[in-house]
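What follows is one structure encoded as C-alpha cells, with my remarks underneath.
Note that one protein chain is taken out, while the other chains of the complex remain in position.
Up next is subunit A:
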C-alpha cells in the first residue's frame, strides 16, 4: 500500500471517531443534572415565556436525533450559539482564544523537539559518558521543575530584574514582533518539560536501535557515521518520540492553564476554567469539541508520520 492510499484510508477511519465524539459532546446538555433549559440558561431563573422561547429555539421538543442533526449542522457551520452567561457568541470567543493557545503551544512544541531531538542523539551516542550524564541531569531538572515556578522565575529575572521583556502580553497582533518577543518566556516555560521527556525517550530508543544488526551493515558499507546515525538509526528511533510528541500536540490545544495564568495569556486554558466555573455549558461544549477534534487529528497525524517512518505499518 502506498503512503497516499494509507493516508486516505486512515483519514476515512477518523470520520466515525469524529461522529462519536460529536455525539458524546452533544449529549452533555442532557447528561448534566437538571432540565436542559436550565442547563442552557446557565441555571439562572427564567420566566415561563423565556423557557418556551428557549425550548422553541433549541427544538427541545423534537426527537433527540433531530436535535443532534440540527446541532451537528450548526457545528459544521461553526455556529455554537451564545453563552447564557456573557451573551457573547461562543464561536467568536473560541476563535479569539484558540489562535493564541495554538501559537504558544506550537512554539513550545517546536522548541521541545528542537532541544529534545539533538540532546537525545548526543546522549545516545555518548552512552555512559559525561555528555550522556549531562543531558540526563538536564532532563531530570527539566522534568522536575514545576512550570509555574519556572515561569515565575523567568519572569522575575528577565521581566522584573533585567527588564528585557514585558510581564504581561503587549496589546499587539499575534504576529507582531512585540508579541513574538513576549512569547519567548512562556514558550520556554511550556516547552522545557516536554524537551526533557523527548530527550530521554529518544536516548533510550536510539541506544536500543544502535545495537541492531543493520547499523553494522550501514557502517560496513563505508557510510559516514553521520549518515549512519541520521539516516539509518534516527529514523527508526523516532517512532517512540512520534507517539509522545503527537499526543503532546493534542494536549497543547486545551491550553496550559497554569502557564497562561502566570503570563496572563488569554488562551483556551483560562477560557475552559472560567467556563466550568460559571457553568457556561455551551462554551464548555464547544471547547470540549475543539479539544476532542484536536486529539483525533493529532492521533491521525501520529499514525501518518508512523507510516512514513516505518513502511511495515502501511502493509499491515
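Keep this in mind: contacts are C-beta pairs under 8 Å (C-beta built on N, C-alpha and C of every residue); 3 or more make two chains touch, one makes a residue touch a chain; residues count from 1.
Note that contacts and distances are computed from a predicted model.
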item: Which of "ABC transporter ATP-binding protein", "Mechanosensitive ion channel family protein", "3-isopropylmalate dehydratase small subunit" or "Diadenylate cyclase" matches, in UniProt, the chain that is not displayed; value: "ABC transporter ATP-binding protein"
item: Chain not shown: contacting residue from A:9, A:30 or A:224; value: A:224
item: Identified contact with the non-displayed chain, of A:82, A:132, A:178 or A:310; value: A:310
item: Subunit A residues that touch the omitted chain in the full complex; value: 211-214, 216-225, 227, 232, 235-236, 309-312, 315
